[in-house]
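Following: one structure in structure tokens, then a few remarks.
Of the protein chains in this complex, one is absent; all others appear in place.
To keep things simple, chains are lettered A, B and C as they appear, and every chain counts its residues starting from 1.
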Amino acid sequence: MAYNLLKGKRGIIFGALNDMSIAWKVAELAHEEGAEFVLTNTPIALRMGTLSELAAKCNAQIIPSDATSVDDLENLVIKSMEILGGKIDFVLHSIGMSPNVRKGLTYDRLNYDFYHKTLDISAMSFHKVLHVCRKLDAINEWGSVVALSYVAAQRTLYGYNDMADAKALLESIARSFGYIYGRDKKIRVNTVSQSPTVTTAGSGVKGIDSLIDFSERMSPLGNATAEDCANYCITLFSDLTRKVTMQNLFHDGGFSSMGMSWRAMHQYDKSFRDCVNDGD
Amino acid sequence: MAYNLLKGKRGIIFGALNDMSIAWKVAELAHEEGAEFVLTNTPIALRMGTLSELAAKCNAQIIPSDATSVDDLENLVIKSMEILGGKIDFVLHSIGMSPNVRKGLTYDRLNYDFYHKTLDISAMSFHKVLHVCRKLDAINEWGSVVALSYVAAQRTLYGYNDMADAKALLESIARSFGYIYGRDKKIRVNTVSQSPTVTTAGSGVKGIDSLIDFSERMSPLGNATAEDCANYCITLFSDLTRKVTMQNLFHDGGFSSMGMSWRAMHQYDKSFRDCVNDGD
Amino acid sequence: MAYNLLKGKRGIIFGALNDMSIAWKVAELAHEEGAEFVLTNTPIALRMGTLSELAAKCNAQIIPSDATSVDDLENLVIKSMEILGGKIDFVLHSIGMSPNVRKGLTYDRLNYDFYHKTLDISAMSFHKVLHVCRKLDAINEWGSVVALSYVAAQRTLYGYNDMADAKALLESIARSFGYIYGRDKKIRVNTVSQSPTVTTAGSGVKGIDSLIDFSERMSPLGNATAEDCANYCITLFSDLTRKVTMQNLFHDGGFSSMGMSWRAMHQYDKSFRDCVNDGD
Partner (left out) sequence: MAYNLLKGKRGIIFGALNDMSIAWKVAELAHEEGAEFVLTNTPIALRMGTLSELAAKCNAQIIPSDATSVDDLENLVIKSMEILGGKIDFVLHSIGMSPNVRKGLTYDRLNYDFYHKTLDISAMSFHKVLHVCRKLDAINEWGSVVALSYVAAQRTLYGYNDMADAKALLESIARSFGYIYGRDKKIRVNTVSQSPTVTTAGSGVKGIDSLIDFSERMSPLGNATAEDCANYCITLFSDLTRKVTMQNLFHDGGFSSMGMSWRAMHQYDKSFRDCVNDGD
């Protein structure tokens, strides 16, 4: 049941690793909806993942690039326009990584070189993508750029660590660059704040399973899946959302607007029953 | 260039008056996208406006109803299901009116009967629509309900008066009912916070022309028009946004995320000149 | 350890019922800090509660008034100025009641007369207080008006029902009137969004005990108590916060900025242990 929402549109999709990735689902759906695009990820991710499968399926080419490198990005954007035969209409940024999380350094004991890296990889890379596209005048008028974020940008979650700061920075970059790119070229820039999603990247965050359960019970519609997110991103790349910009759009089954649900409270209440013997 | 995004979907559209109305534009586009729907407005609005033209164009029936009357709404919803041959998939609530604004009573001198009416017409009517739909089990799973709002719900604008309070209440109702309707029936409820739009309703607000000019210059993409809003509403009624609920979605060319733009500041600066000769 | 922060200031305090009331604690502390004030509540509350004790302790007079009645409020404000010997410097609005909650009507089945009453008592009364004060020019320049709110204005909590809408409306009124009263008379208007607090009023809300436990574990500083709230209100009435206006100020030990704490997650996790036999 494709709608041809992206017919004739050209894109660049960052961050697909394997079929659990949100970016993977976006690519599959963008293909069904008529888009042509280039896939990109870092050389190491290309070795670890299975991106060539996706490329084959979507008739897409892969261009390796490190999104923290302006040179790599310039190469990527120039080649993408060559391959696709014209300027770009949409970009998906689905990139995040914290060396502090990986090394188990808690937020009050961050390594500052790692902290800079977290911000560089997960947020400033978004600025670099936009910067390079603008310098090369690579995006068509009314183009659409989306980055994936998380509610940790607004509310602290145990264990999410410096990725929370990175997401806050990412959302700020979307606003700051969105103003300039909108004013000058009619290009919109937004972030989608997605439910916690079981991806290879997300699985490194401490206590993610419990959090996903809680989030599921708190959200009246349940957590949004990677497939759901792909559907939503397609609308944001389409011509139907041209005046939405500089927004952080919660796509989370309602979680962000919940204080407490019956289902989560009911589960929580069970923790106090007699047969629970923990002295805490 | 229709996408068939609403093919097979049934809806109820409140609040179209004439071809300046946002609801009118939504109806036209919903028709193009394959939806069938019922149009409704108050008997007095039906006399003042030109809704029959729209009905003819969209092959839609009109059922008069006062959205503050539960009885009228029950009649509307039951008949709509009969006419459309099944449960409803989407509802648009585009209703707002302040007797205080009409009578020129400023916010510090509200008439309290009028204030209750402002809230009843512009916000509590949304609760009544949802209430009646739920009582009659009139909306299909994964249905979508949208009400139109304005940034005055978050930020005070000179002259918008008690409509600001009504919009704050409206957005709260969307969250409160969205939780219940989502949890129980997988139905999503959102508000769209639209740019100031020149409609028959909007034209009563004091100083609206200056405000629209300022808003246009502040917004990197310019003000969103009624047509733009219709496009956006279609995405929210489609199956691609199923996990978006309890949100207030700014559809305003970026206005809500702006503190000050170059264009608005540049215009503002002119106000200090002895003589304004600039053609800009 | 009084600071004389309110020395020479005159106030009106709405909503003290008994020594569990936040307004009671505010009155005690305002007295210690040098203020003189009038206490007020509805005639029925005066019979149910123990306000005369507080009045004696604070050397304050009690004037009965129904805050939904403009006549009562006019009488209250005029008499307060007579008793206190001049214009007012601060007002506390701590008023909230939902007949729907009392009658056990859930949010999807509200009685609309009750709904109007909830809004009238819990929110529009705040407009009436401000309206009457302004009409009588009863508040000194740089005076301070505070109403008590709750995070339900932003996020839906199971069981809080139409009080959530009332709090959203209350906060909107603070902004709307705060603009006018600030511009014209330099008077500030704010709401304090307080942790769930065990008061006689609060105890009617469904599942309040579990919610308070969850809130306590989510908030890094724990729930704010009524005494804590009194301390905070004193700063807002003092001359040290003159440029804070139109704000909703969270006073909640951090709850509003939390997504998930370790302590709450740890408790939640216990609910899944083996000896829990519930099939849910």
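Keep this in mind: contacts are C-beta pairs under 8 Å (C-beta built on N, C-alpha and C of every residue); 3 or more make two chains touch, one makes a residue touch a chain.
All values derive from a computational prediction rather than experimental measurement.
Asks: Looking at A:Asn75, A:Ser176 or A:Thr225, which residue reaches the missing chain?
Replies: Missing-chain contact among the listed residues: A:Ser176.
Asks: Using the definition of touch stated at the top, determine which of A:Met124, A:Val192, A:Met218 or A:Ala264 touches the missing chain.
Replies: The missing chain is touched by A:Met124.
Asks: In the full complex, which bits of chain C touch the chain not displayed? Write them out.
Replies: The list for chain C reads 3-5, 175, 178-183, 186, 188, 195, 219-222, 224-225, 228, 231-232, 234-235, 238-247, 249-254, 256-258, 261-263.
Asks: Which chain B residues would touch the chain omitted from the figure, given the whole complex?
Replies: Residues of chain B in touch with the missing chain: 151-152, 154-160, 207, 210-211, 214, 257-262, 265, 267-276.
Asks: Suppose we count only contacts with the excluded chain; which residues of chain A make the list?
Replies: 70, 106-110, 112, 115-116, 119-120, 124, 127-128, 130-131, 134-135, 153, 155-156, 158, 161-162, 164-165, 168-169, 171-173, 175-181, 246
Operating definition for what follows: only the chains that are shown with their structure count from here on.
Asks: As a quick test, compute the distance in whole Å between the mean CA positions of chain A and chain C.
Replies: Between these chains, centre-to-centre, one finds 40 Å.
Asks: Show the residues in chain A shared as contacts by 2 or more other chains, in ascending order.
Replies: 257-258, 261-262
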